[in-house]
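Complex shown without one protein chain; remaining protein chains in place.
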Amino acid sequence: MGLFGTAGVRGPVRSRLTPDLAVRVGHAVAAELASPELVVAVGRDGRTSGAALLRAVTAGLLAGGASVCELGVVTTPLLAYSARDGVGVMVTASHNPPGDNGLKLFIAGREASGSAEAAVAAAVAEAPAPVRWDRWGSSSAATVRRSYLRAIDRYTTPVGADARGLSVCLDAGTGTGAMTSAPALRAAGAEVVVLNGQVDGHFPARASKPTAATLQTLAAMLRAGSFDLGIAHDGDADRVVFLAPDGEVIHEDTVLAVVASALLETTEIPDPVVVTTPNASRRIDTAVDAAGGRTVRVALGDLQGGLATHGDAVVFAAEPWKHLHPGLGGWIDGTASAVLVTRLIAERGLDALLAPIDELPYRKLSIDCPDARKRPVMAALAAELPELFPAATISTEHGLRVEFADDGWALVRPSGTEPKLRIYAESATVEAVVEPLTETLERLI
Amino acid sequence: MGLFGTAGVRGPVRSRLTPDLAVRVGHAVAAELASPELVVAVGRDGRTSGAALLRAVTAGLLAGGASVCELGVVTTPLLAYSARDGVGVMVTASHNPPGDNGLKLFIAGREASGSAEAAVAAAVAEAPAPVRWDRWGSSSAATVRRSYLRAIDRYTTPVGADARGLSVCLDAGTGTGAMTSAPALRAAGAEVVVLNGQVDGHFPARASKPTAATLQTLAAMLRAGSFDLGIAHDGDADRVVFLAPDGEVIHEDTVLAVVASALLETTEIPDPVVVTTPNASRRIDTAVDAAGGRTVRVALGDLQGGLATHGDAVVFAAEPWKHLHPGLGGWIDGTASAVLVTRLIAERGLDALLAPIDELPYRKLSIDCPDARKRPVMAALAAELPELFPAATISTEHGLRVEFADDGWALVRPSGTEPKLRIYAESATVEAVVEPLTETLERLI
Amino acid sequence: MGLFGTAGVRGPVRSRLTPDLAVRVGHAVAAELASPELVVAVGRDGRTSGAALLRAVTAGLLAGGASVCELGVVTTPLLAYSARDGVGVMVTASHNPPGDNGLKLFIAGREASGSAEAAVAAAVAEAPAPVRWDRWGSSSAATVRRSYLRAIDRYTTPVGADARGLSVCLDAGTGTGAMTSAPALRAAGAEVVVLNGQVDGHFPARASKPTAATLQTLAAMLRAGSFDLGIAHDGDADRVVFLAPDGEVIHEDTVLAVVASALLETTEIPDPVVVTTPNASRRIDTAVDAAGGRTVRVALGDLQGGLATHGDAVVFAAEPWKHLHPGLGGWIDGTASAVLVTRLIAERGLDALLAPIDELPYRKLSIDCPDARKRPVMAALAAELPELFPAATISTEHGLRVEFADDGWALVRPSGTEPKLRIYAESATVEAVVEPLTETLERLI
Partner (left out) sequence: MGLFGTAGVRGPVRSRLTPDLAVRVGHAVAAELASPELVVAVGRDGRTSGAALLRAVTAGLLAGGASVCELGVVTTPLLAYSARDGVGVMVTASHNPPGDNGLKLFIAGREASGSAEAAVAAAVAEAPAPVRWDRWGSSSAATVRRSYLRAIDRYTTPVGADARGLSVCLDAGTGTGAMTSAPALRAAGAEVVVLNGQVDGHFPARASKPTAATLQTLAAMLRAGSFDLGIAHDGDADRVVFLAPDGEVIHEDTVLAVVASALLETTEIPDPVVVTTPNASRRIDTAVDAAGGRTVRVALGDLQGGLATHGDAVVFAAEPWKHLHPGLGGWIDGTASAVLVTRLIAERGLDALLAPIDELPYRKLSIDCPDARKRPVMAALAAELPELFPAATISTEHGLRVEFADDGWALVRPSGTEPKLRIYAESATVEAVVEPLTETLERLI
């Protein structure tokens, strides 16, 4: 595996993301991405290893000749916002376990592209000597939250309505999300109760990754209280999950469909595009069509590619739980979506908001498959699919995608990080789709 | 009313605790309390006016010639701990509404005495000119949380048992309490879920003062979840309230009795004393007696007086919700009690802990009485009491206190801050005590 | 006298510029100048009272509803640069004694105009209550030196030549000037030795105001060493004074003429204007004429007025020691001029640089005159002047100015701050000008 995965450099702090590596990556970023004119913004989430790794990456940046502006403990969107005209490095492992940490690079507010990451990885491998002593960079500090909150406010105000009277329970999970989402939601008018809003890198309250399983306290809270909405972030608040007042997680694809519709309704962009990924469900296409937009699918993890291709036409680019708002900037921003959904509920009520979204039954599962077998198995499956689903349309652009007449679909793709194949399926008769796929794959593997 | 009330200088920030007043108080503290050798520790809770008032009081201190160490946003116990060998000023209105703020003075870790406050008040009235320009003080900064948490750990370890397996819900109410109580409880082994742990001076989640009425979200949370204990602080975490897993507030006097007993059981002080106030119930005396201690009552708000009189013999000094631990230091510390009670429940279970405490029925009420009438009415009541309760013993040391044969008692005292008389009564037949008192007072007024 | 003099609010810290006043001015600035969108930049020079007064003015700003960005110890030009798109408050008494301090307001990088100051003064007099508790401002921090130094570099590079090989002695006088002028001069290529570069508000080394009398150590240093130039700033580095290698102060008007010429030579502005004041000598006009520019005189202390009137045509606006560079921004900037003059010497040598400047003999003196007598005496003098100097041209725009055929001139004006009349005269026969003026005035008074 290369240095950079789908979410930057990431791994356990004892064996992979050590201070040594952070120094080398900082140095490489300085060498490859920073010009003398630029100041690199650096920040971190609240992980126990963050204080050390932030210093290490800063040391590398300075020794590589970059100048650095230290933002301290922030959310990833806040860091990206601060790097909207430059380069940024965020020390976070996002939704990973507390013993992991990572480095995420931003250029002009966007996650670094594969080619930029490759250049940095090459420089890390080279391990160049520090620059001459009189060219080491200097560091400064700044606080940016106020300006970011103003940007969030400007961006979200055209959508939905003032949330006065709405009561939201925000589960920050001892991540950094409360520092932006709590004031942003309050600025939108909502009353906010925060669960574990104190930053604590031990993640003592729940795992960083917000899922139905890890959000049981929030769900209990919602059932016990009289809240209109539950919202949860991961440790660095790029991700966002919504829960209904009954404690049930609102399906991530439904959220995408709702936000996409609302943004399409208020946009002034002609022929607007929504970018999403192959694992995102058909209901998004339906909603986007209804709102007068066009859906474009890009490979999982490549929202930036979609933005690059469709430029100013894109009003929203998202994969499940991760929403990028081009009208705000080129980064994934959980706080922006938290405010948007809250304002939409304030305007329409949750039921009315979800009603138009057509939720076909959905399944998602994984099948063990050694890495070496992935390619031949996928090829064999491609050969068998037409026979398996004679009535369906098959596309091979991003994995193998099968489209059914009833608006249902299925997708099979090899995992990028684990020895598994993933099956996603959505259909009025989802079991009738999943079962033959599973059997075929197990036989082929 | 003088400048200082029972809890320092306090009031609305628009009309009373303005930056002007904070400058003058800072200056007066420098003039009266600070020697050139001393550095005055300053800190604040999270109120919206705190950033300004902290700067104002610091400006006054410096202009008065004191040197200042700035601790930023802290709890009151943390500030007091930092001033354990010197002088401290805490910018907090504790449990007051968000539009109030205040200044609390500490000398050698103890709240300033009346005479020290009088000296400061006199200097404020005088409004002296700043000291000569070359004697203005200098400022430094420090972080103290780590050393404080270590002190809490050392102090609490001998009591109760490791809390591994215990689950606590801590309601910080967007005050500063989570910054010390959450890690301290975790250090004691407990699992902690925090409600509103992010600091927010708007107190958007609940009022700063933790009462049954303001803790409804916590109570709902406790009923919904599977917690062993609920704990709540006010905005600056000197106060502490405990809730049972069913969401009911544990009576503040019962908490006092429990903590007092436990400290007496582990102390090595010969002939140990527990200091409390007249409004604290008989159940404390009973528990203290049983644990081999002696109860001493001082006027409400004068725990320091009790400490001064009984010196090293005091193992615990408390009024309802406010616990001072001489073994830790001379300040009221909600975090220390939070850990102690948690460790006691870990050792014995909540039911076993509360079982020995004898809770007689208790009533507390107020009767309107103009300030000018307070003194004659109290005198008249004193004259009538022997006739009203012929079998009781009457003492006049702190208000009028009546002791009954069944271990019951009643206390009548004029309020120090409102045009009211207060009646407290605890008895197996409490209505039979309160009714004649009320009738008599209403007649006399 | 009003609250604001010619250089903001200024005075002794014990009797005038107390923390109380600073709180009130901060509050008034928030009320009158700050909009909710703006962040007010605040900074201070190194005076012993600066730490307190900076906090006090910040407290007032926050209580008045403004948000604040704290820059710490900076030069006045650095503060003005940071407020180039907003509002700034600098805590400095510039060249005053160490027991004084002051507050200087900047709007859009320019010193606040009289009308803005009047609005603030009116708000100070009103002493409004703080804004509602939930509208008090918030504070952040930032470091700005790097970006400022880059701006200086960009601005100065077109003038003169790289100063490699030049050796400069910079006397910072324990003011803040070394923090920008030392690196800026080094960036220009010069070798720099700094006298009293450590910031110390006691001004133990010399008075803040750089004059021939206070710069004796620097002069001795220049005579002893092998320096090409001496440069001195006042405590906040808006002022600048230059000394020749022999330790002699280069006349402030000559410096103006040199800088004006160089800026005119490199400007691309058509019909460029140089703004100066009536007390600045004729040699400026001569140099400006020769370089193809036009000189405009405004009242002393009113450079901003000249900028307002002549807008984009102004390439330089200066009174003795105080240089405003419109190409950099609307503030007086001693560091910019320090670099410009150094680069000019690098290009041409000091002798060649000064040679074209025609230094007629110059005199400046004061005559005691009670404030009440100023107006009638000036009127009487105006009546007598035509008789006194029959061949001269007389103008009454800014005081009484007499122009002679030999390019000489004289100016009489009442002091704005002291009970004196000032006489300035420059002429080949300067005594023949000053003597009759003095006699006449003494008679009239």
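Each chain gets a letter, A, B and C, in the order it is written, and its residues are counted from 1.
Basically, contacts are C-beta pairs under 8 Å (C-beta built on N, C-alpha and C of every residue); 3 or more make two chains touch, one makes a residue touch a chain.
Everything quoted here is computed from the prediction, not taken from an experiment.
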(message) In the complete complex, the chain left out here touches which of the visible ones?
(response) A, B, C
(request) Based on the whole complex, identify which of C:146, C:223 or C:420 touches the chain you can't see. (result) C:223
(message) So one chain is hidden, and I want to know which residue out of A:35, A:138 or A:396 touches that hidden chain in the complete assembly.
(response) A:138
(message) For a quick check of understanding: of C:204, C:292 or C:311, which residue touches the chain that isn't displayed?
(response) C:204
(message) Please identify which residue in A:3, A:34 or A:56 touches the non-displayed chain.
(response) A:56
(message) If the hidden chain were put back, which residues of chain B would touch it?
(response) 37, 39, 67, 138, 140-146, 150
(message) Residue by residue, what part of chain C touches the chain that was omitted?
(response) 172, 174, 178-179, 182-183, 186, 191-198, 200, 202, 204-205, 217, 220-221, 223-225
(request) For the chain that got dropped from the picture, name the residues of chain A it touches. (result) 12-15, 18-20, 22-24, 27, 47-49, 51-53, 55-56, 58-63, 98-99, 101, 129-134, 136-139, 202
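Throughout what follows, only the chains that are shown with their structure count from here on.
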(message) So the centre of each chain is just the mean of its C-alpha atoms; given that, what is the distance between chain B and chain C in Å?
(response) 55
(message) Just the number, please: Cα centre separation of chain A and chain C in whole Å.
(response) 53
(request) Provide the C-alpha centroid distance between chain A and chain B, rounded to the nearest whole angstrom. (result) 46
(request) Mind pulling the residue numbers of chain C that touch at least two other chains? (result) 138
